[in-house]
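Before anything else, here's the structure in question.
Complex shown without one protein chain; remaining protein chains in place.
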Amino acid sequence: MEHKIRTDLALEVRESFPEDDVEIKGVILTEEIDEKNNIRITTVEIKDDKGAKAMQKPIGTYITIEAPELNNASDDYHKPVSELIAKYLRKLTGDLSHDEVLVVGLGNREVTPDALGPQVVDNLFVTRHLIREYGDEFKVRNNLGSVSAISPGVMAQTGMETMEIIKGIIKETKPRLIIVIDALASRSIHRLNTTVQISDTGISPGSGVGNNRKALNEESLGVKVIAIGVPTVVDAATIVADTLTKYMESTGFGEEDIFQFISEVNGSQMYNMFVTPKNIDEAVKEISYTLSEALNSCFSQPIIT
Amino acid sequence: MEHKIRTDLALEVRESFPEDDVEIKGVILTEEIDEKNNIRITTVEIKDDKGAKAMQKPIGTYITIEAPELNNASDDYHKPVSELIAKYLRKLTGDLSHDEVLVVGLGNREVTPDALGPQVVDNLFVTRHLIREYGDEFKVRNNLGSVSAISPGVMAQTGMETMEIIKGIIKETKPRLIIVIDALASRSIHRLNTTVQISDTGISPGSGVGNNRKALNEESLGVKVIAIGVPTVVDAATIVADTLTKYMESTGFGEEDIFQFISEVNGSQMYNMFVTPKNIDEAVKEISYTLSEALNSCFSQPIIT
Amino acid sequence: MEHKIRTDLALEVRESFPEDDVEIKGVILTEEIDEKNNIRITTVEIKDDKGAKAMQKPIGTYITIEAPELNNASDDYHKPVSELIAKYLRKLTGDLSHDEVLVVGLGNREVTPDALGPQVVDNLFVTRHLIREYGDEFKVRNNLGSVSAISPGVMAQTGMETMEIIKGIIKETKPRLIIVIDALASRSIHRLNTTVQISDTGISPGSGVGNNRKALNEESLGVKVIAIGVPTVVDAATIVADTLTKYMESTGFGEEDIFQFISEVNGSQMYNMFVTPKNIDEAVKEISYTLSEALNSCFSQPIIT
Partner (left out) sequence: MEHKIRTDLALEVRESFPEDDVEIKGVILTEEIDEKNNIRITTVEIKDDKGAKAMQKPIGTYITIEAPELNNASDDYHKPVSELIAKYLRKLTGDLSHDEVLVVGLGNREVTPDALGPQVVDNLFVTRHLIREYGDEFKVRNNLGSVSAISPGVMAQTGMETMEIIKGIIKETKPRLIIVIDALASRSIHRLNTTVQISDTGISPGSGVGNNRKALNEESLGVKVIAIGVPTVVDAATIVADTLTKYMESTGFGEEDIFQFISEVNGSQMYNMFVTPKNIDEAVKEISYTLSEALNSCFSQPIIT
């Protein structure tokens, strides 16, 4: 069956294994808690092909920051979350304040839950053109990384693979690191707009809100690619299937062809539907701001350890 | 149990009765088909208190226009749909081209599926101020109805009941008919952005996307109120419950406390979630335009029969 | 001559008198400087009919806060400006944290320099509905004023006088103070988006960006009206006329029918044009936020003196 439970979060894939406490070969799971801010940081490391196959995700590190209060947060709460994102981002990238980075905001800015990437880019402090105009001395004096950014739009808007656009821009502008921002699908409504996943594996094909596009990763682009994602939707079929599965468990039934059944009941249109909170416009605006603040602080300040 | 299947469409309430072909006392159902454009028009008339109780909707007429192709429609398709809406609207209102109408666009313009009302108002050709400036002769010569319009915003934005705002405006500007435009919740994803409900009963309390507000109807406002609604969301709990119910029927189980179960699985956050198509931004923009064209044509042209 | 130098700032009217240092009968001018933040606060008090006639503005107090650095301000600069606005607003209103206030955002949200009012309202923390739901005890415990708000749109959008809409809402909701927010026209490009005028006279007819509307003031509405305005445009004809006048002075020519001449050269279309800075979208967004912060702080905090 083609359709299956949809999640872009490595953490949720890991959680989906029944043997929750058992070790999966080639996958290391570690957890930290920031009690003061009620934030959980989980790191999933996929170490080898065995782990990659089990997880159906590329080898690499996936850091998930869960801040459940982000949804109803006061303005003051965004600052510690933003600082935490910056801290864990630097774990994967090293010091960014001297680097040359291209930030790519994926997604369609006209579709609210998909507008996360473009909205983060809108709030970035880009500097590459300033450094080129005022020279390296300007860069050093201000302790600035060279930052460029683009929101290329989605294939239905451009007629081009995002990969083609970014590859071309890389050839001309030669950044040394790509940071890709994208809206994700999660399996749980509790994670919507409260969770950030940072990985060093790029964006795999078939991810995102069901769009087809070729992978953006070091192999395809020739430059290291860090991906930052926030789940903003749950696939409608997934939420129904998840509930059904749990219902069947509770009634003692075995798993069956659930998605088949959902299709019969709801038709194929179900697969063009997503579940999203009623305050999605506000939520995306706020978490975009938190992410761009995290990035801006990485690009313009030295690491103080 | 507090939560239950959510629909704002009288047609769907009618469909929910198991005895689908049997007559319900006090409710008359008639159906017309526009074969050329593949449009079905269903009229539900609730004639008395018995019918109102069975349907849990006020006494009155509910016309539902289903145009399933609206979703992927070419520009040319919108014109016949718009004309059909105008035709059935006039069935409830009579000739509008000499009347004094206040159009109210309900909903929150910042939340895409709720922005239908404000977007319709944005495209209206308002004339009241012109007629007041240039006189009745201007009105007659151009065969214009007097049209005023407002998008008051929702209570979380204004701190006021919509009813209070509209009541106040009516006192000052004395329109003779109110047309209220609102986004609705339906039970079926197939009806999203393809269905228009026109009724002469106003908007009942507890309708809409789960917001509490007092009724806008002839009783509360002292003026006849026509409501035009388009379903743009399905309640997330409803879609899960509907699928579950059908699953249980197919496995021979009786109906149980399904929503209770959904709550246990998904938590209370489920009730702040809705299901919406991925192209919701585009879809709301297009059907808003279709509605405003229908209204504009009613206000400025004589009925030719 | 019908057209003349356009300004909504009492301060600029005062400055336009040739006898700049001389006293004008019935008009008192006082000035304070906040040196630390480079802000000048000027208070123009029109005390009697003589002053009103000379100034062509109603009797009352006009406080102008000029913060020239607002235009290129860091985020940190907005806070002291916002506190200053709150302080001078309270000079005209008294303590607002126990009052019942209706905030009206005038202007057309689709036209960027006219969107100031609606954008301020978008950021307000409205409380009236909460207090009505949770009771006065809630209000006292949180030290909250009752705040409602509306952005009615302009007459070309609604077909109604703003005055009619507001009057109706006042009848239904009975606020004890109205605060009106509007974008203004100034005479000098230096004041655009850097100046705030607070007055206790309401909004006079013919103000704003050339729109006709009836006055919103205590006389027409029966409630005290405070107006807060920010110049976001200069009338195009005014900027040309101002430059021409100065040119003629420098060449020794006397004043002539300048506007007549401008009309001959540029045609009547000139009067539908305004001058605005290239960054107007960003500038309006920022100063709207500063104003809404000032208002929010007045509504929910006690005055500490």
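Going by the order they are written in, the chains are A, B and C; count residues from 1 in each one.
The working rule: a residue touches a chain if its C-beta (ideal position, glycine included) is under 8 Å from a C-beta of that chain, and two chains touch if they have at least 3 such contacts.
Computed from a prediction, not measured in an experiment: that's the story for all the values here.
Asks: What are the shown chains in contact with the chain that isn't displayed?
Replies: Every shown chain touched by the left-out chain: A, C.
Asks: Using the document's definition of touch, tell me which of A:Leu29, A:Ala54 or A:Met160 contacts the absent chain.
Replies: Of these options, the touching residue for the absent chain is A:Met160.
Asks: Decide which residue listed in A:Arg14, A:Lys57, A:Arg90 or A:Arg128 touches the omitted chain of the complex.
Replies: A:Arg128
Asks: If the hidden chain were put back, which of C:Asp34, C:Asp99 or C:Asp242 would touch it?
Replies: With C:Asp34, C:Asp99 or C:Asp242 as choices, the missing chain is touched by C:Asp242.
Asks: For chain C, which residues lie in contact with the unshown chain of the complex?
Replies: Listed in rising order, the touching residues are 110-112, 189-190, 209-210, 234, 236, 239-240, 242-244, 246-247, 250-251, 253, 261-262, 265-267, 269-270, 272-282.
Asks: Go through chain A and note every residue touching the omitted chain.
Replies: 110, 121-122, 126-130, 146-153, 155-161, 164-165, 167-173
The definition used in the following text is that only the chains that are shown with their structure count from here on.
Asks: Could you work out which chain's C-alpha centre is the most distant one from the centre of chain A?
Replies: Farthest chain from chain A, going by C-alpha centroids: C.
Asks: Could you work out the angle of the rotation that brings the CA atoms of chain A onto the matching CA atoms of chain B, rounded to the nearest 5 degrees?
Replies: In short, 180 degrees.
Asks: Please report how many Å separate the Cα centroid of chain A from that of chain C, as a whole number.
Replies: About 43 Å separates the centre of chain A from that of chain C.
Asks: In chain C, what residues contact two or more other chains?
Replies: In chain C, no residue touches two or more other chains.
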